[in-house]
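Here we show just some of the chains, and they stay where they sit in the whole.
We call the chains A and B, going by the order they appear; numbering starts again at 1 in every chain.
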Amino acid sequence: MQSIINAWSRNIKNSRRPQQPKRPFPRLKRRDAPGTPPGSLIADPDAQSSSIHYFLFDADQVVEQRNCPATQLPPPPLTDQKVLWIDVVGLADSDLIQAIGNSFGLHHLALEDVVNVHQRPKVEEYEDHVYIVLRMASPGTTADTEQVSIFLSKGLVITFQERLGDCFEPVRQRIRQGKGRIRSKPADYLVYALIDATIDGYFPVLDVGGEALAALEDEIVINPKPTHIEHVHNLKRNLLALRRAIWPTRDLLSVILRDDMPLVSDGTRIYLRDVHDHTVQLIDIVETYREIASGLVDAYLSSQSTRLNEVMKLLTIMSTVFLPLTFVTGLYGMNFDTSSPWNMPELGWRFGYVFALLIMAGAGVGLIYLFWRRGWLGR
Amino acid sequence: MQSIINAWSRNIKNSRRPQQPKRPFPRLKRRDAPGTPPGSLIADPDAQSSSIHYFLFDADQVVEQRNCPATQLPPPPLTDQKVLWIDVVGLADSDLIQAIGNSFGLHHLALEDVVNVHQRPKVEEYEDHVYIVLRMASPGTTADTEQVSIFLSKGLVITFQERLGDCFEPVRQRIRQGKGRIRSKPADYLVYALIDATIDGYFPVLDVGGEALAALEDEIVINPKPTHIEHVHNLKRNLLALRRAIWPTRDLLSVILRDDMPLVSDGTRIYLRDVHDHTVQLIDIVETYREIASGLVDAYLSSQSTRLNEVMKLLTIMSTVFLPLTFVTGLYGMNFDTSSPWNMPELGWRFGYVFALLIMAGAGVGLIYLFWRRGWLGR
């Protein structure tokens, strides 16, 4: 269980090293300096080096080329029968990205958003192409997301990813093996397949998140510790990040469904409606998890307050029972001169000690009986 | 009372066994792997085995067949006078479902949603049929729901349910006995009757939930225990689940009422408006219950803090009364050499002991009087 909780609240380990504060948001490095003219491509210094892969396929055949140089890319088919999918992984090489942008006529504002990787998911329509930004869950189990940029024009799909490793492998398999309708449909169906694969990639992430929540809840009920609250906060923050990734995706799908984009056919629109349903479902789950996580804070605090009550009750019982007894022992420990008959005659009695013990036993038993009546004992 | 509370917060028992964590959401097993081509039917491994029942009726006669093989289903009547209702219970047999889909021309995306049973309630219009997803409360008293898929085309209604046992029995009785208008109306009226029965099935569930809330409130007022908070959280979670089942049902009814669907007649629309009112009423009740449940957390915490205050008051009264008394006994328990007249002359007094007792009684009575003045005694 512990490992699941940790997987989802990983940044907690850093929080122990105050010398290097984690940032709740990735550094917001829009361009090198505020005010740079729009349309300049300045690559993120931490970006991975770029490589190009392409598929060129129609219903009958597939050409697949890995690590293709930018200069040897085939021309766009410009037809509905053939589809060219260029997949660029790694955004470090801004010249290469600019070159692709120039060859295929991509708008310079859209290209700029490709390299500035903290965009919200959105769709933008340009004269002869559509630009879609998505966030893709990493294929592990955390709430990390990377930016995926998709350009769609007639017969052409260009995707830009930040990192190696994606959710697109099943789509590639379907292209290679000609499974389903993907090879016989135009480019917009490929875009649908890519969006669908991206959205489907969130389900295993949330599945793990749900298990982490359930495990955390069990631990809080059984033995609440302060680290649990940190875990809950990290979970909530991860859920917030997922929500910020998924919510605008739903909006962009609504825009595509509602607006009249010539590049998206009505046939594909029915499939996109299906993806739209999946995003609504994801949002539903995220919101439910957020409510549950909020409830865990309540559960923790009420569990804490219950424990405080128990501790205080024990202290009160012990003090209340022993304070009077100790008083009695103090009483007969006084050194008054017993030659006077008024001074502590009990000390001289034959059964004085027994008398004192009986008083103390009576007081003790009486008080314990009172606590028992109040239901303080035996919890 | 206890049984009612437990019925509604059943999953609490599992929470005691940390080895098998409950999941706040059912496992989200969309398809076997993300990216499978859309339209593949992969049955849930836990699904019940499928069986088919059908009714074929018009105003004059009824044919009812149980456990009909898929190959012997009658053809759709394709008229408004006759209605064929095919009811498939259990979703394990994906071939059978595919076969039915093929015979009656159901869209493959809709069929896929039939077997992926964690859909939100929704309505989708296809070329010649309407696809409706509902969630049906189990006919027990818990907040569990199962998915019901309803297809409507001319003269034909096909329903898919996850499990045996449903809310449709009264509808079947009305068909068999020809009560009301159901036999003489077209297929859309049957769909209305099924939606109405499904929605009505939530009322007894909420009735039990309301009793659980009231019983829980009584117990929290009289004797708050930490398990109560767990019960409240389970109740809240169940209410959240019901809300997620009912809220989109209202939206789908609004869509049917607003949109111009040729398969739904104006006469049936008036009845659906009535069902829409019932969902609004249900949402109202769920929201009220959620507010009340939130108030219970407040009540619990303030009850806890009141108890802590009482415990602390008792401890403070006892300590404050006995600390000075014990100090006095300690004072006269010191062993100073009484040969010096300055050293504790009280010890040699004839009424020294009485003097000391009076001092102590005075201090004790004075402090108790002070507490009484502050209103701390006798609560």
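Methods note: a residue touches a chain if its C-beta (ideal position, glycine included) is under 8 Å from a C-beta of that chain, and two chains touch if they have at least 3 such contacts.
What you see is a predicted model, and the numbers here were worked out from it, not measured in a lab.
Note on stoichiometry: the full complex in this file contains 5 copies of its one protein sequence, with 2 placed in the shown coordinates.
Please note the rule applied: only the chains that are shown with their structure count from here on.
Rounded to a whole number, the gap between the C-alpha centres of chain A and chain B is 25 angstrom.
Residues 15, 18, 21-25, 27-28, 30-31, 33-40, 107, 109, 113, 118-120, 122, 124, 223, 226, 229-230, 233, 236-237, 240, 244, 297, 300-301, 304-305, 307-308, 311-312, 314-315, 318-319, 322-323, 325-326, 329-330, 332-335, 338, 344, 346-354, 356 of chain B touch chain A in their complex.
Across the interface of their complex, chain B is touched by residues 1, 167-171, 173-174, 179-182, 193, 196-197, 200-201, 203-204, 206-207, 210-211, 213-215, 217-219, 221-222, 270-271, 273-274, 277-278, 280-281, 284-285, 288-289, 291-292, 295, 298-299, 301-303, 305-306, 308-309, 312-313, 315-316, 319-320, 323-324, 326-327, 330-331, 333-337, 340, 342-344, 375 of chain A.
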